[in-house]
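With one protein chain withheld, the remaining protein chains of the complex are depicted in position.
Per-chain residue numbering starts at 1, and chain names A, B and C are given in the order in which the chains are listed.
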Amino acid sequence: MSWKIKQFGKKPKLKKPILIEGLPGIGNVGKVTVDFLIDELKAKKLYELFSYTFPHSVFVNENNLVELPKIEIYYKKMKKGSDLVFLAGDVQPIDEVSCYEFSEEILDILEKYKGAEIITLGGIGLQEVPKKPKVYCTGNNKKIIKKYKKGTKIDENIYGVVGPIVGVSGLLLGLADKKNISAISLLAETYGHPMYLGVKGAREILKILNKKTGLNVRLEDLDKEIKDLEKEMMKKTEELQEVSRKTAMKKLKGKIGEGEMSYIG
Amino acid sequence: MSWKIKQFGKKPKLKKPILIEGLPGIGNVGKVTVDFLIDELKAKKLYELFSYTFPHSVFVNENNLVELPKIEIYYKKMKKGSDLVFLAGDVQPIDEVSCYEFSEEILDILEKYKGAEIITLGGIGLQEVPKKPKVYCTGNNKKIIKKYKKGTKIDENIYGVVGPIVGVSGLLLGLADKKNISAISLLAETYGHPMYLGVKGAREILKILNKKTGLNVRLEDLDKEIKDLEKEMMKKTEELQEVSRKTAMKKLKGKIGEGEMSYIG
Amino acid sequence: MSWKIKQFGKKPKLKKPILIEGLPGIGNVGKVTVDFLIDELKAKKLYELFSYTFPHSVFVNENNLVELPKIEIYYKKMKKGSDLVFLAGDVQPIDEVSCYEFSEEILDILEKYKGAEIITLGGIGLQEVPKKPKVYCTGNNKKIIKKYKKGTKIDENIYGVVGPIVGVSGLLLGLADKKNISAISLLAETYGHPMYLGVKGAREILKILNKKTGLNVRLEDLDKEIKDLEKEMMKKTEELQEVSRKTAMKKLKGKIGEGEMSYIG
Partner (left out) sequence: MSWKIKQFGKKPKLKKPILIEGLPGIGNVGKVTVDFLIDELKAKKLYELFSYTFPHSVFVNENNLVELPKIEIYYKKMKKGSDLVFLAGDVQPIDEVSCYEFSEEILDILEKYKGAEIITLGGIGLQEVPKKPKVYCTGNNKKIIKKYKKGTKIDENIYGVVGPIVGVSGLLLGLADKKNISAISLLAETYGHPMYLGVKGAREILKILNKKTGLNVRLEDLDKEIKDLEKEMMKKTEELQEVSRKTAMKKLKGKIGEGEMSYIG
């Protein structure tokens, strides 16, 4: 199926934009980072993407109103260097084929704006909470890795540290390569527990983005905002888990024996 | 795929109809409510919907005959206020995409009748049987929530109480919003056990619908009918579970070791 | 996708044919019965059906050669009464949509031959081996049930005994109803264990078919052949289970901890 894309405002002129992706994933490290940046930089909404290949549910927001799952694209014009484009959202497409199609769609949009580069963000799930999360990187060419390593503590020796990179964060890198767009993935260590929010990992990634893309977000703001973020993200995480819990429950129902009593009241 | 829709009788003229949805879900709260209303109000069947994206099985009814799974639309003309349209059925579409397509189909039908409003019904599964089930609501705008809260005990502070609303009950709200149709979901507490029938929750919802839509169904009738309903619904619930049990069994077969003896007789 | 149908020999003229279905299912009761009948009656192969929606594997046969999964249609001209058409095979289509499409395809074929009736066969899985399996029936109208009950011990009080009838055996009844073709399902009790072959149940169904369709198969032959049948069917059953076992293993692989030693030799 094709994607429903809604544009907000006029098409901006963007200067060699860099796409920064932060969809849900391990520890929601990418999502925490990008949602914070959109807020902090007061980035402008450009597109809303919607598809029947999103989970078939609605979220209840803080105003007690429902919202369909959506993925959004924001942009922020920068004084110096490349403008920034952010890919944020509540969900990832539900299956393999739609995940590929979605990633292609994003690359098509980026090409229209003559996108220069892609940075995808994610987490590496450890068995315990990391004291000081390391940030690893991989990319679709050596040059972009060299560029981002310069002056930062990113570790490029990722081979053997992570397995395959699943979902949009991985596919954007692989598919961008076919279009000769440089792409890098920054992956911060985080605790692999499904309820754990990788805010500490997000902070490490922000430091790097600050240095390399001229963001200049104040980390003090981040520290203040973390408390709120925690609450809201915690909520979202639980909601996302609720979906799988319900699906799991449906599947489990069939395994409950006939001997069980049922109560009707 | 497209939906097979069979019309019964002539197209009625409906006065600003309100759609009330009650498909299978947690505790079957919505299904119990809407099936009861259709019976009690002697609502007329308008459409039967069928699709290959329904479960691939047939039900055996009380006459020992088989029936394909189906979803039906009934209507009831009201003396005062909006006419009522009911969405009832044995099943929900099997996957994400068909669930979205089905919900769009229902909205298209509703738009043809210049539908004014949508009420979806469901349950909130608790860890134990609620003594007096509370009814929560969420909607796609503040106005409809205000309207239904007035004079009732509906609790609108649902954020944090439920996770995402999965399936048709949720999607109808989200997709209606794109068409500027007001929609609300009434969710009654019920016991989350898969064998539990949420009749008590349904009764609380009926009280609210009685008051707000001029239904005037006699709750004494409900109390009398509950015994029968229980039996029939119990049966249906077991049948629905049988489907998942069989599917689960199929999957389990592969895990049974080679060492197991088999008996052929 | 469409079905690949290969015809064998010339199109025969069939006299009000009755379709008897026996695809894999609980205890393979239907499959055992129909495979035996095809053999015993020396029924002629008419069609071979194949589809990409069959399991993606090949079976190894007794000649150590591979065979793609297939479903076949045979026919037997009868001296008196309706001719018989048999639906036999190794597999059922893999999912809901393809199961519906396949059943429609079969009905289309049957209509071309002016098919008069459908009998689907299956098993009802009990917790233990039944001493003398009962045969239950359900159908898409009362008349066909009456016809088959006359002079036999079929029990029509099946409501509450079985849940939904899943797969082709069920769908053929439901979909035939839309085309005004009478259809009945004969379901014999059998042991619900995945490794158990429902030969005893099949024998009870054969007695009924013998009486009602003028088959005249000698049950003594059946008793002699059972030993061979057992071996072959046992084999097939194990192979079918192997498929799910492999699928299950694939899924389990992901759950095996990193701590496990691996040996490379």
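Definition applied: a contact is a pair of C-beta atoms (placed from the backbone, for glycine too) under 8 Å apart; a residue touches a chain by one contact, two chains touch by 3 or more.
Not measured: the values here are computed from a predicted model.
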Which displayed chains the hidden chain touches across the whole complex: A, C
Chain not shown: contacting residue from A:I5, A:A116 or A:I158: A:I158
Footprint left on chain C by the chain that the document does not show: 1, 52-68, 94, 235, 238-243, 245-247, 249-256, 260-265
Contacts of chain A with the absent chain, listed as residue ranges: 95-97, 99-101, 129, 138-142, 145, 156-160, 162-167, 170-171, 173-175, 177-178, 185, 191-197, 199-200, 230, 234, 241, 243-249
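We take it that only the chains that are shown with their structure count from here on.
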Magnitude of the superposing rotation for chain B and chain C (Cα, nearest 5°): 90
Inter-chain centre distance, chain A versus chain C - centres from mean C-alpha coordinates, in Å: 49
Length of the line joining the C-alpha centres of chain A and chain B, rounded to whole Å: 34
For chain A, residues contacting two or more additional chains: none
